[in-house]
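Take a look at this one; I'll ask things after.
Every protein chain except one is present and positioned as in the full complex.
Right after this comes subunit A.
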Amino acid sequence: MSSIKSGSSDGIKLKKELGLIDGVGIIVGVIIGSGIFVSPKGVLMSAGSVGFGLIIWILSGLLSMIGALCYAELGTMIPKSGGDYAYINESFGPLPAFLYLWVGLLILVPTGNAITALTFAQYILQEMWTCTPALQYGAVRLLAALVTCLLTFINCYNVKWATRVQDIFTGTKILALVMIIASGIYMMFTTGFNVFSEKAMEGTRTEPGYVALAFYSGLFSYSGWNYLNFVTEELKDPYRNLPRAIIISLPLVTVIYVLTNLAYYVVLTKEEVLKSPAVAITFGDKVFGSMAWTIPFFVVCSTFGALNGAIFASSRLFFVGARQGHLPQAIALINVNYYTPVPSLIFLCVMSIVYLLIEDVYILIDYVSFVEALFTLMSVCGLLWLRYKNPQANRPIKVNIILPILFFVICIFLVTLPCYVRPMEVGIGLLIIISGIPVYYIFIEKRAPFLDRIGDKFTETCAKMFMCVLQERKDS
């Protein structure tokens, strides 16, 4: 571990290791988690009919695409890692950016990772349930912690490995869904089932409330398209690869989602889909027969990949936040041998494991969607604001102004809808955001000098322990 690499004269910073395929792997891998396998029914429940549900899936994909294109503009105009954090910082200054980091740290990232890891563990243990709830609980949490640690280790050790894992597991989950789609299409021809008959629209609900809820579930299923923006600095040729990855990934995900749903409806009735605790498994039991065990296996692979993508991307968020001085400087350290943000990854791992210990971690997910939507709204506001304030800035990708405006409207919808449906969760979400303000003033803006001294000492210790240095300054 202590050996010095031969090319020790390299400048220490995160290397540009990610190509186009890796970029697609991250976006697709993070968007497609376990949702499409387990509970693709939020849309159906609100849309009321199979046909209208499919339309919602298509439209949600298109709307997400618009959002992603806006982020392509932001990502190429502000080619920094950290995604929303960097864009909000650039547009509105450090306090709002810090608040994003704050909620990211407190809820978004560790909750997301903990739940993905738990889903992974639950599906591994699917066939091995014990009858003792306490032991079962323990086994699930232990496995979830194990997979988090393992992926953190891989991400610390080698960026190449991490991206390889990402590519393989994204490939696996696409393969699984293609399998489901193919068998759905096969069943459609053999049984003569016609999804496009008039019956498909039976029960459609056109009341605005239901349509809104359907879109809400639909858009939520596509969330994760902004994850590549977290790692912009590590993309090779980001001006080309970031937009390309986005333009490839989202239509791909949309097509897969729509066709998978179609396959489900060919085999299962609307009621069966709504009743099923895990739709893909019910589907597999009906179609794959003795091969039905493959579905839980694919869910395991899919969550594994999604977790890897999330760890990879979100560690960069904290890294950038620390580099900016919004988190302890130690988190901004980079390992000199592996060129990975080891302290940030370890910090993230510890946070995720702490959240695994919270019994009611699933409740936290209720706050995630609103808070996430709020900051996405802020980022797209930033885009519009920068267009106005800084019209001459170089924008390698400049989308038609209609797109960000349209996406702005969608975000407003995503932010206001929960205010009516779940005012309680919105209130708590806002409280968590606001709680970051005093933290910002005490620990960042008006920080006492002794905190600096402690921080420096800590940074030094971490540096020696993990063989890390800070990224070299670029501005001197």
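By our rule, a contact is a pair of C-beta atoms (placed from the backbone, for glycine too) under 8 Å apart; a residue touches a chain by one contact, two chains touch by 3 or more; residues count from 1.
Definition applied: contacts and distances are computed from a predicted model.
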Notebook entry, point to check: Which of the following names does UniProt give to the chain that is not shown: "AP complex subunit sigma", "Subunit zeta of t-complex protein 1", "AP-3 complex subunit delta" or "alpha-glucosidase"?
Noted result: "alpha-glucosidase"
Next item on the list: Quick one: say which of A:12, A:59 or A:168 touches the chain that got left out.
Entry: A:12
Note to self: Can you tell me which of A:115, A:246 or A:373 touches the chain that was removed from the display?
What the structure shows: A:115
Item checked: Identified contact with the non-displayed chain, of A:336, A:384, A:412 or A:437 -> A:336
Note to self: Contact with the hidden chain only, please: which subunit A residues?
What the structure shows: 1-2, 4, 7-13, 15-16, 34-35, 38-39, 42, 45-46, 48, 76, 78-80, 89-90, 94, 115, 119, 125, 128-132, 135-136, 138-139, 142-143, 145-146, 149-150, 153, 203, 213, 233, 235-239, 274-275, 277-278, 323-326, 329, 333, 336, 362, 365, 394, 396, 421, 444, 452, 455-456, 459-460, 463-470, 472-476
